[in-house]
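I'd like to ask some things about the structure below.
Every protein chain but one is kept in place in this view of the complex.
Here the chain labels run A, B and C in written order, and each chain numbers its own residues starting at 1.
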Amino acid sequence: MGLTAEDQMVQSMPDASPTKWHLAHTTWFFETFLLKPHLPGYRLFHENFTYLFNSYYKQVGSHPNRAFRGLFSRPSLEEVHAYRKYVDRHMARLMENSGEDVAKLVMLGLNHEQQHEELIVTDMKHALWSNPLRPPWKDNQPNAEASVPPLAWVDFDEGLYSIGYEGDEFSFDNETPRHQVFLNRYSLATRLITNGDYLEFMRDDGYSRPELWLSDGWDTLCAQRWNAPLYWEEREGQWNVFTVNGVQRVVMSEPVCHVSYYEADAFARWAGARLPLESEWEVAAAASKIEGNLLESGKLHRQPLAELASDSLVTRSSDRRIRQLFGDVWEWTSSPYTAYPGFAPAAGPLGEYNGKFMSGQMVLRGGSCATPQSHIRATYRNFFPPHARWQFMGIRLAK
Amino acid sequence: MGLTAEDQMVQSMPDASPTKWHLAHTTWFFETFLLKPHLPGYRLFHENFTYLFNSYYKQVGSHPNRAFRGLFSRPSLEEVHAYRKYVDRHMARLMENSGEDVAKLVMLGLNHEQQHEELIVTDMKHALWSNPLRPPWKDNQPNAEASVPPLAWVDFDEGLYSIGYEGDEFSFDNETPRHQVFLNRYSLATRLITNGDYLEFMRDDGYSRPELWLSDGWDTLCAQRWNAPLYWEEREGQWNVFTVNGVQRVVMSEPVCHVSYYEADAFARWAGARLPLESEWEVAAAASKIEGNLLESGKLHRQPLAELASDSLVTRSSDRRIRQLFGDVWEWTSSPYTAYPGFAPAAGPLGEYNGKFMSGQMVLRGGSCATPQSHIRATYRNFFPPHARWQFMGIRLAK
Amino acid sequence: MGLTAEDQMVQSMPDASPTKWHLAHTTWFFETFLLKPHLPGYRLFHENFTYLFNSYYKQVGSHPNRAFRGLFSRPSLEEVHAYRKYVDRHMARLMENSGEDVAKLVMLGLNHEQQHEELIVTDMKHALWSNPLRPPWKDNQPNAEASVPPLAWVDFDEGLYSIGYEGDEFSFDNETPRHQVFLNRYSLATRLITNGDYLEFMRDDGYSRPELWLSDGWDTLCAQRWNAPLYWEEREGQWNVFTVNGVQRVVMSEPVCHVSYYEADAFARWAGARLPLESEWEVAAAASKIEGNLLESGKLHRQPLAELASDSLVTRSSDRRIRQLFGDVWEWTSSPYTAYPGFAPAAGPLGEYNGKFMSGQMVLRGGSCATPQSHIRATYRNFFPPHARWQFMGIRLAK
Partner (left out) sequence: MGLTAEDQMVQSMPDASPTKWHLAHTTWFFETFLLKPHLPGYRLFHENFTYLFNSYYKQVGSHPNRAFRGLFSRPSLEEVHAYRKYVDRHMARLMENSGEDVAKLVMLGLNHEQQHEELIVTDMKHALWSNPLRPPWKDNQPNAEASVPPLAWVDFDEGLYSIGYEGDEFSFDNETPRHQVFLNRYSLATRLITNGDYLEFMRDDGYSRPELWLSDGWDTLCAQRWNAPLYWEEREGQWNVFTVNGVQRVVMSEPVCHVSYYEADAFARWAGARLPLESEWEVAAAASKIEGNLLESGKLHRQPLAELASDSLVTRSSDRRIRQLFGDVWEWTSSPYTAYPGFAPAAGPLGEYNGKFMSGQMVLRGGSCATPQSHIRATYRNFFPPHARWQFMGIRLAK
């Protein structure tokens, strides 16, 4: 990836983690939840790693303060790689002779690792941005400006719908159980909000008008002196943005990204609309059959942000079809992250995976350009606090 | 009330306000939203009060930092009383010749004042407790221990229900519009959790077992060193509690009170149950016809906390009826405070009344012993952050 | 004094205390250190006051966090007055039959009270300023502009000098023992720096040039956004200042006041001079015989700040005489507050009076317009942290 051992050390804020930590922690996950309980005679790679790379599983034992992950020069990156190989080797042995229980845990471990793959991207982007040199990580060409279809609406009828995961593939516990929800008639925007759209909000004094903002949002704006999305900076009257490819001009036709829930909500209010409920989003996504099928068959061409990919775009067959649902930016919903009716977290420490975070966070849907493609599905519930901006987060309107 | 001008100055934490401020601010509300726009020729009582007693209405103008309300020795309590008389007099004049629009705003102003009546109680209780002398405010006798009926469950069928306010009486905008929700089959506990119940949780190491807690809750517990509800203190192996009547023994048969959402949620998990959704609560409350009728006819005898009243108790006709729904303690629900589908806040500054707080708070239902009785209704949505404990907040289980 | 019970409740910052607290604490001092140990059979006025009004004497027992003094609505002001009368009455009895030991402690108690008299003025000024109404406390007329003599210098020879208190009158332990210091040849300015002088510094970008500032000073300036002395505010291009007589125009001929050590030091650097050592100041003050004699005979007419007095000025007999040494503003010296060689604090809790604060503070000399006149002397050492501004603090240059 072109990242040095030094790059993989950086923790630029408590919310983000060093790449090396992500590599070690995902390995720890397999060691702790698979090898230790299920592989007879397994010997820990290093006695202290059980503590050192525990993120937050209180039932496994205590763990370091998460703000200090950047202080661990030891183990070295090389040792972490050795740790990974050691665990991989033992995982191969374990999987030779194991049943369904283990297979399910392996699937969880792999999905856990996929989540951290995405975090490696978002955290490293933030780490590099925190360096005054603003070093680029990759050297993709920026997207050129493209034409943007007018924002249109797709309507959905009032009625009882079912949401949540049901089936035999992998899903996280928080996507279940599938259950019914009653929705009023609603409409969803056919496309994401672009940088150009968002700049209109900024130029209309969006960041100076408290009546557009939630109270907590306004307080955060004032305290953090927000006046644009994260990574944007004005130079000589021109808006630039830091990307993994370095600092570039803002491309107006791209989806706006790195905005908080507060900003998304304020934008929606300014636009005379609102953010969708997560149930509204899921119903629309499930209904979006063509994209759904493409996703399953692996043929989906996502509309990428320039910074992470530069290949082809979706053919825009129709302005009335809902576009950009999967793999562009995570879409803020107006739904706080809570348990589905009947939700039951796993027994034991793995029950801490999702359930204990059901407080103070908002649900995001859809997956971003940094999300592994096979990790994206209509029922997936991502969640972050309303002030978070460093994930690839954007805006779709509803009304 | 037996409160001196000095007592009415105290602000014991930023969340609470001095009594004098409450008196002035509720007056300001009438002056700002009624007299100024609707009474021709009205002259402000004091030019600077528009600023000084604005709580958070950004569209009215700027306002002092809320943490500094306890610094305002001027105006004196006497001047604030004069302010109230002046505004009352002009309100009387306004109401002689005004139409429905004004009448609606008057109703809002009165309900606003009722909310602050309750806050005067909760904030003053906290203020007195903050004084190491722990002075009592009233001198009611504590309740004696009473027998507590076993905790039973009332079942509700799966189905589509309607919640939210609809009618001609007053309601806040956040109670509307009435709308349909689909509920799974559920059960609600017939009574509140008592101090005795809660003490079992404490004795079973409830405050030392992270697996029972939300992640944010556990962090708060550690940072604040919580080991009991607010106002509880152990002296020589005996739990006492500060009440408006001074420090008293904890009465085990009374509803547990002054617990945060985090504590309520942890208790429920420990008990193998959960907190109700606000919709589940409202459906049950609306169904609770007997109590409903009593409430309307003003004949409801609430089950009071000892500290604020000591009169008669509800006759316990049946253990299978849901008791203590109204006027004992606010009941934490598992529902974050969000907009009902179709919610539209009022235009102008009054739109800031409720809507802009729809972030980071949980809904409470039912009303407490400090809530004015006519202010209680089944559709009422109170809301506080999950760490708040100084309101009269308690626990009802669902499953 | 025209201060209501409500006024006397206000604590506008942790460094300042409510007037009522000052009244109670100085009474506590007599009760704790005189009556309790020396008056047989003395009964405490109130059991809990020993704790409640202890400021910081750890050897007496624990004490409330100083930031919470503004929360004590009880005891009421009336009760505090009763407390004072009760203690006064018993003090009278004690003094009838007591010896020199008690007499010395009485003297300490009186001087302690004098210190708090001054703090009542400074803390109340800050309290009133913290109220957006900016209410005046008194209604003296502001000083008119007066002519200011040019700043001249008085020279002192290199040599061994003695400083510190020696004699039979009262002094604090930190003024002793008298001891020798060697001083290089130095010069002291004949007058204090005026508002007019200071405005030149401000207009020469004094608050924007880090090279003029101590590192800690610059950090404080940035964090607190200082751009003028405390209480100054610019309105329409005109500098005003909040005084106990309300907001008034800055009088250019008056001594600049309410500046921190950092500001005094930066001003001196800008002016090509420095602040005096406390020993330099004391040597000069002791030599200043005329003023000294006047002070003793009670005939000294201090050059007052307008806000606290408006009577006559010193006749300016000579520009070469050092003026304004006593009773205008406390003069920052460049001497950190440390023990004199041979310093021995009193045994027991009274040893905590001065000695334990010999860290992180700077010495100020001379006394301000708020200092009781009999409390002023050449050897007196006042001390405050270098960022403090709410005392009446000003600048005299040396070189």
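The rule is simple: a contact is a pair of C-beta atoms (placed from the backbone, for glycine too) under 8 Å apart; a residue touches a chain by one contact, two chains touch by 3 or more.
All values reported here derive from a predicted model rather than from experimental measurement.
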| item | value |
| --- | --- |
| Chains on display which the left-out chain touches in the complete complex | A, C |
| Listed residues A:S73, A:S208, A:Q224 or A:Q373, member touching the removed chain | A:S73 |
| Sole residue of A:N131, A:N227 or A:S374 that reaches the chain not shown, by the stated touch rule | A:N131 |
| Listed residues C:T50, C:S98, C:N245 or C:T338, member touching the removed chain | C:T338 |
| Touching residues on chain A - with respect to the absent chain | 4-10, 12, 48, 51-52, 64, 68, 70-77, 127-128, 130-133, 135 |
| Residues of chain C (touch criterion as defined above) contacting the omitted chain | 56, 58-59, 160, 179-184, 210-211, 213-218, 261-262, 265, 274, 277, 334-336, 338-339, 341-342, 351-352, 356-360, 386 |
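We take it that only the chains that are shown with their structure count from here on.
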| item | value |
| --- | --- |
| Category of the chain touch graph - line, ring, star, complete, other | line |
| Interchain centroid distance [CA atoms averaged], chain A/chain B, Å | 37 |
| Residues of chain A engaged with two or more neighbouring chains | none |
